[in-house]
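The structure under discussion appears below in the form of structure tokens.
Missing here: one protein chain of the complex. Every other protein chain is in place.
Right after this comes chain A.
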Amino acid sequence: MTKANTVKRLALGVALGLMGSVAIASAQETIKLGLSAPLSGGGAIWGKGSVFMCNRAASEINEAGGVKVGDTSYNFECVAYDNKYNAAEGTKVAQTLLNREGVKFIGGSLGTAPVKAMQSLTERQGVLLFTTAWGSSIKGPKYPLTFTQMNTPFEILPNLIPYVSEAHPEAKTLAMLNPNDASGQETEEVANKVWQDTGIEILTSDFYERGTTEFQPIATRLAALDPDIIDLGGSPPADAGAVFRELDALGWDGVKVVEVGTGADALKATGGDAVEGVYMGAAVSFAGDDISDHQREVNEEAKADIGESLNAIHIGFYDSVYALKAAMEKAQSVDPKEVAEVMPDVTFRTFYGSEIGFYGVDSYGSKQQMQLPVIVTQIQDGELVELDRVVPSGK
């Protein structure tokens, strides 16, 4: 073998090796899913659980072979940043995810104020956004790249409030309390209308600052009005529990509602026995025979990891990953705009166990809302019990 031939063979070998490694790399690529969620402060429990569920869904999909687009299999990787549940940090997180990390898909975003900051960038830069944020103002044909990954008051309240009203026909008056931020104000707006449509007289509708720890003055005011129903709307479960405990000490005993209450653990932790009978619209019960092994297993893992049972917010971050997989495979593309175009028509298996798609033409003007079941739960004998499950109809 001449020296020239040896060099040629070596060059050919190196070239083939490089081509092979490129081929292997292209067969197994990674798609980053950006997450903007509170990972510190009072909302950390929501954010940490959400990151857990995104990672869980991503690892399930990756282990099953990834997302198949053409000849390429893509793995998901969740990249989370702390938005501290406020707009200023939400803006920084949006900039970091989109401009530094180069993320093209937001697998989940939590908190109306930081989400609005995020959306102002995602729609402009052609990034697909999944969010738990409420409010009709963030959805609609004007925002074709935005999708909602959990039920909002628009879906929950028309099912929950009539249920409570029918269960307590003697209740005629109501006092409402919500956190004084975008989420609370949007919840109050919808709740106010639905309660009035149900024929309930609203005695007061107050707001309090998120982060409040002393609820005695608030409870004194609410108890003095002596309403038949007290609805704590979008209050975090821990706050709601503290309010009910103070109300109990003041001798008030009526119908208790936390419309978008997400979990029983924090409610019981602060409220103790005083939260008995509380109705909630965004909590998930993992007791009973209807729960699958998969749901129970994931919930146990989550409890060990974050210290609380899973709730609707956390589950939204799981479902969005499967929705993205379904849409990418249907579009046979990983271009966010092409994926967003097919998203309204895909179906996927939700963590709740059924095959679902998107709807929302009637409420928002376009199909951007996951068609998730609305679950009415109540605390009975200290346990969270599922009372009713409605799969919303409509386009």
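Everything that follows uses one rule, which is that a residue touches a chain if its C-beta (ideal position, glycine included) is under 8 Å from a C-beta of that chain, and two chains touch if they have at least 3 such contacts; residues count from 1.
Simple rule for what comes next: contacts and distances are computed from a predicted model.
**Q** UniProt protein name for the omitted subunit, picking from "Branched-chain amino acid ABC transporter permease", "Ferredoxin reductase", "3-isopropylmalate dehydratase large subunit" or "Ger(X)C family spore germination protein"?
**A** From the choices "Branched-chain amino acid ABC transporter permease", "Ferredoxin reductase", "3-isopropylmalate dehydratase large subunit" or "Ger(X)C family spore germination protein", the unshown chain carries the UniProt name "Branched-chain amino acid ABC transporter permease".
**Q** Among A:I31, A:C54, A:I218 or A:A340, which one touches the chain that has been omitted from the display?
**A** If we include the chain that is not displayed, A:I218 is the one touching it.
**Q** Hey, which of A:A238, A:V298 or A:L372 is the one touching the hidden chain?
**A** In the complete complex, the chain left out is touched by residue A:A238.
**Q** So which bits of chain A touch the chain we can't see?
**A** That gives, for chain A, the contact residues 39-45, 47-48, 177, 180, 204, 206-209, 211-214, 216-218, 220-221, 224, 237-239, 241-242, 245, 249-251, 265-266, 268-270, 272, 306-308.
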